[in-house]
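As you look at this complex, bear in mind that one protein chain is not there, while each of the others sits in place.
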Amino acid sequence: MSNNKKVNIFLLIIAVVLFIFLPRFLSGYMVRVITTIFMYAVIAQGMNIMSGYMGYLPFGNAMFFGIGAYVTAIGMSKGLPFLVVVPLAAITAILFSILLGLPVLRLRGHYFAIATIGMSAAILSVVKNATEITGGAMGTTLPIIDKDPSIVYNYFYLAMFGLMVITTLSLYFIIKSRFGFGIRSIKANEEAAISMGINTTYHKVVAWAISALFTSIAGALYAYWMSFIAPDEVFDVMIAVNTVVIMLIGGAGSILGPIIGAFIIELFAEVAWSAFLEYHLAALGIIIIIIVFFVPKGVSGTIADFIKRKKIRARKRVSI
Amino acid sequence: MGGNNTILKIMNLSKHFGALKAVDEVSFEVKKGEIIGLIGPNGAGKTTLTNLATGAYSKTDGKVIFKDLDISNLKPYQIARMGLTRTFQVVKPLIGMTVEENVLVGSLYGRDKRNTDMKNASKRAKEIIKLVGLESKKDFLVSDITLPDLKKMEFARVLAMEPEVVFLDEVMAGLNPTEVTEASILVKKIRLEKDLTIVYIEHIMKAVMGISDRIVVLHHGRKIVEGTPQEVVNDPAVVEAYLGKRYAKGIKEANNEG
Partner (left out) sequence: MGLQMLMNATLLGGLYALMGIGFSLQWGISGIINLSYGAMVVLGSYISLEFFNFFHIDPFISMIMSGAILFVIGAIIYRGLLQPFLKGGIVFTLILTFAVRLIVENIILKVWSADYRTIRLAYAGSNFQLGDVYIPLTKFLTFITAGILIYLTYLFMMNTKIGKGIQAVALDKEGAQAVGMDVEKMYMINFALGTALAGLTGSLWASIYSFSPHLLGPLVGKVFIIAILGGLGNIWGAAAGGLLLGFAETAGASFLGSQWQEAIGMVIMVSVLLWRPYGLMGKKFFG
């Protein structure tokens, strides 16, 4: 292991420890804000593997968030404990991703993105209308943990943080693996990829299943955390829009990008909410435009470019 | 013909796009270790035939027998993993990756199952890069290298898959004469080293003459001639296909007089 790598790992471990103890120094409100940031980072990683690494934009990915949330709500209303319900939620989402993915992942580019939006909207309608099971459009409640709220919020902070760390580490190892090279090849040139022995259908479906897994667990935690969910909220297209913005500003196709992006966007959104209450939608719109104009490659991409340019300059100096 | 050393058999292979018969009942055999030149004017069906053999297109009719198995209904990735691979007429690099990563993908997903392990595959990729002479460029992004290097990279990527038969689709296209000579030498050298069977697709006849053992000529989707380079070059049907009827007649007359 190189020294550089050792330093990086050391820094990451320190960051993890810091985040674990951070809530002690923060208000309950900030703890909730940061929990939301972790949640968005997880969803953004689910988008990242598909779009950032494989080049397929799953614009309807909120469906897995919604499925995760609703399976959790329904399971817990039947008396199942949370830890039993979470795997059920994940399995349900994965099954959906495979069943929908097999036909839909044949579509490329725009068509795939749009088909996923359509599916998400269709599932939303089913959830709204299956009132006996889901509680319908008005939403449904989950059992409330019978403890002091600040302790409960700390639980969810840690759980969401843990999920983010696990998700990010998994993605890191996936991307470094053979499978990771497979999906990156699909983004680079699908025709070349298939001629090079890559079973593209298999890779695409598995990647979407992983994406569904990440996203659905975030949904499950969210449902238990909020203890109330409504269909329009957990299947909201805004979830996907936010996630895409987060991925873009952090840098699509980078491991830490979505986390950086989630911090920037969500903290910004908090400021926008409080400073421009009546104009927060426009503020968000303008922020999106500014981001796209000034950091189109995202923060991590821009930094990487900067380092690369520096290196080239250094190399030129040496050769002179 | 036939026998045990036939590695690839194209049998009555056809591909129709509506009324257009892009490939029409083409048959020929390739023996292990041979270099077959597949030539014909533009639009003769060479690339379509390549797409059929490697599974990128589904056939209309016929068979492709590779190592005694009919592969004409298999997917491209399955065929590639069995050891039948190709390069592309227009290079298709994996954009966003380095030269080494491109070659690495080839070895990770190639025929040799040991290379599914990252360490082995990485070692293999490095060897191949050295073999084709791209070592100094291995960390360059593919978007930053020249066309001849891209072609080398694509050839390396194919080699990393440990193929038995390779379709080289107009690898010389876009290269200048010096680069063409270099590339030919490289292909010859590596063929011996790797015991490769090569189907060499070209529309410039001259380019394949010196390198091929046998030549198959396509015209309007049909095979018109098959033989040694000498036989093919003197065949009136070939001259006609390439240069038009009037010119062919002129040559015939000139030959008769001479």
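A and B label the chains in the order they appear, each numbered from 1.
Rule of thumb we're sticking to: a contact is a pair of C-beta atoms (placed from the backbone, for glycine too) under 8 Å apart; a residue touches a chain by one contact, two chains touch by 3 or more.
Model, not experiment: these values are computed from the prediction.
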Quiz item: Considering the complete complex, which visible chains touch the unshown chain?
Solution: A
Self-check item: Option from A:Leu12, A:Ile91, A:Ile288 or A:Ile303 whose C-beta touches the chain left out
Solution: A:Ile288
Self-check item: Residue among A:Ile43, A:Ala62, A:Ala90 or A:Val104 touching the omitted chain
Solution: A:Val104
Practice problem: Against the chain that's been left off, what residues of chain A make contact? List them. | Solution: 51, 57, 59, 103-104, 106-111, 113-115, 117-119, 121-122, 124-126, 128-129, 237, 241, 244-245, 248, 252, 278-282, 284-286, 288-289, 292-293, 296
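One rule holds in what follows: only the chains that are shown with their structure count from here on.
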Quiz item: For chain A, which residues count as touching chain B in their complex?
Solution: 176-178, 181-182, 184-185, 187-189, 191-200, 253
Quiz item: Can you list the residues on chain B that touch chain A in the complex?
Solution: 54, 56, 75-78, 80-81, 85-86, 88, 92-97, 101, 104-106, 108-111, 116, 118, 121, 157, 161
